[in-house]
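Input: a single structure, listed below in structure tokens.
Missing here is one protein chain; the remaining ones are kept as they sit in the complex.
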Amino acid sequence: MSIWEYANPKKFIATTAPVIPWAFGGAILCIVVGLIWGFFLTPDADRFGSTVKIIYLHVPSAMIAINGWIMMLVASLIWLIRRHHVSALAAKAAAPVGMVMTLIALWTGAVWGQPMWGTWWAWDPRLTSFLILFLFYLGYVALWEAIPDPDQAADLTSVLCLVGSVFALLSRYAVYFWNQGLHQGATLSMDSEQHIADVFWVPLVVCIAGFILLFVALVLMRTGTEIRLRRLRALERQAQRAAA
Amino acid sequence: MSLRVEGLSVARGGVPVLDGLSFTVEPGQALVLRGPNGAGKTTLLRVLAGLAPPLAGRVEMPPESAAYASHADGIKATLSVRENLRFWADLYARPWAEGVLDDFDLRSLAHRPAGTLSAGQSRRLGLARLGVIGRPILLLDEPTVSLDAASVARFAGWLRERHLASGGLAVIATHVPLGLDAPEFDLSRFRADPMVAGQGSDAAFL
């Protein structure tokens, strides 16, 4: 039993279809519980006041934004090396989700920055990195849209994803060099006490779990849609050829 | 130096068009491809030239021995006729031979910018590239389009006496008789079964 069996489009849909409602349900449950817990049942932080509570949206969306791109990179590599169609379509399906997550991270960052730093936008290296990441998502999605042939589009976007990843990493380093920034350090680390207290940490983890489930559910669903679209296209073309 | 094709299947835009092609062209031979529009002549020639991958099967020939020519000749309007040809000679690392200008009746046009040539003259310039780059296997897609009768005869003469006679070979898709003593190969017999998705990328989804 090899993991690559799930790269068969039919097997992929058959396997993931029952999972999707559970993932959605889990996502909604976790996000609702996490947000209510975080918004109403935790004390205001000493330094930040109640504004700190936006981390329950900001941190999970930012994590998904970055890891979504990494997932696309892995999927692109799998497509380039093993030519599994599902892999290419999963990368395509993940891009708009990751892009929206990047937007949410940027938006909540701005909303948080306003009371904290007194400005909606600062050219802080973390925010700037996310803005650049957003541009990369935009280019990737635009390239998919521009190429009619699906295999060619998959090949070209995969190469773009590879090259883009290198330059995104370089940009991150460049941006840190360019401006040291106002942003506080990483919110989460293995040593939780160093950064934030347990009262905030637990609901945050619940929210993160919710966002991960939401990402998984959306990507599985969108990949299924892409597979069905390709199948529809294949059937239409077969019918055309039969009629000719 | 021969071209050998075995069990070749080719696809256009992911749809298989030709299936189970096998033929061999020996030095000094030409093969004329026949078939209605859409039969897959251009697709087959592009696969033979290595510009598109085959779905299945093998194309055997010595490496870097094929030259492909289609209606798009890659002629640069602002370069002169001679500059256009010298570029191809340099790119293919071939010595420049003035004689090719006579072979294709371009001597009097040599200094004209290619943009000022007529359609037929441009076509002659495009075909002259084949004389310049000296590849033994020619893959020609409708080489005589927009040529007048005299030019067709001249090109056929070059093909027969200069190219084939010196051990070259050619696969030609054409509707115009070139007066070559060449076997014809009817592609419509190898039309891929439309109901079989073949190995095209659609197959993964059916």
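Worth a mention:
All chains are identified by letter, namely A and B, in their written order; residue positions are counted from 1 within each chain.
One rule holds for everything that comes next: a residue touches a chain if its C-beta (ideal position, glycine included) is under 8 Å from a C-beta of that chain, and two chains touch if they have at least 3 such contacts.
In this section, contacts and distances are computed from a predicted model.
Only one of "Ring-1,2-phenylacetyl-CoA epoxidase subunit PaaC", "Heme exporter protein B", "Stage V sporulation protein AD" or "Biopolymer transporter ExbD" fits the UniProt record of the hidden chain, and that name is "Heme exporter protein B". Residue B:Glu83 is the one among B:Glu6, B:Glu83 or B:Glu142 that touches the chain missing from this view.
Although one chain is not drawn, the whole complex shows that of B:Leu33, B:Ala66 or B:Ala204 it is B:Ala66 that touches it. Touch with the chain omitted from the figure is made, among A:Val32, A:Ile81 or A:Leu170, by A:Leu170. When the whole complex is considered, the residue among A:Val74, A:Leu160, A:Val205 or A:Leu235 that touches the unshown chain is A:Leu160. Within subunit B, the residues in touch with the undisplayed chain are 46, 49-53, 64, 66-76, 78-79, 83, 87-88, 90-93, 129, 133. Mapped onto subunit A, the interface with the missing chain covers residues 132, 135-136, 138-139, 142-143, 146-147, 152, 155-156, 159-160, 162-164, 167-168, 170-171, 173-175, 177-178.
Just so we're on the same page, only the chains that are shown with their structure count from here on.
On the side of subunit A, the complex with subunit B involves touching residues 8-9, 85, 149-151, 227, 230-231, 233-235, 237-238, 241-242, 244.
By the touch rule above, subunit B contacts subunit A in their complex via residues 13-15, 194-195, 197, 201-206.
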